[in-house]
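Missing here: one protein chain of the complex. Every other protein chain is in place.
Showing chain A:
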């Protein structure tokens, strides 16, 4: 099924995100930390009059927070009426993919298991299909545990 995807590098892995789940990609400026939460919540950042909760996806995957100087880009997603920014390393492309999502093949690194749903083929390489809301749901579950 033909689909529009955003291709990005996130926590060192190639990922694809369905374009309708992405509101915008912004360059992060100031992030005000939120102490008392897990490492994966990088903090709050103001985008005009909106306040983004910035999620450090790399910390969620690898357990180590991204150093401040590498906190550059974020994908903005609106989830449950709140605005979130997911930190990404790099954004490469937005493209239509005619065949859409394909079933996962191969043995996935367990850290990615909760987040990856399928793969998308683009420029002859596979990209993991992830969803911004997936990171959040599992992020909150982690915190509760």
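One rule holds in what follows: a residue touches a chain if its C-beta (ideal position, glycine included) is under 8 Å from a C-beta of that chain, and two chains touch if they have at least 3 such contacts; residues count from 1.
Rule of thumb we're sticking to: contacts and distances are computed from a predicted model.
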Refer to UniProt and select, among "Na(+)/H(+) antiporter subunit G", "Carbon-monoxide dehydrogenase small subunit", "ABC transporter permease" or "Chemotaxis protein CheA", the name of the complex member that is left out. "Chemotaxis protein CheA"
Listed residues A:2, A:27, A:48 or A:107, member touching the removed chain: A:48
Among A:4, A:19, A:34 or A:64, contact with the omitted chain is made only by A:34
With the missing chain put back, which residues of chain A would touch it? List them for me. 30, 32-37, 41, 44-46, 48-51, 53, 55, 80, 82-84, 136, 139-140, 143-144
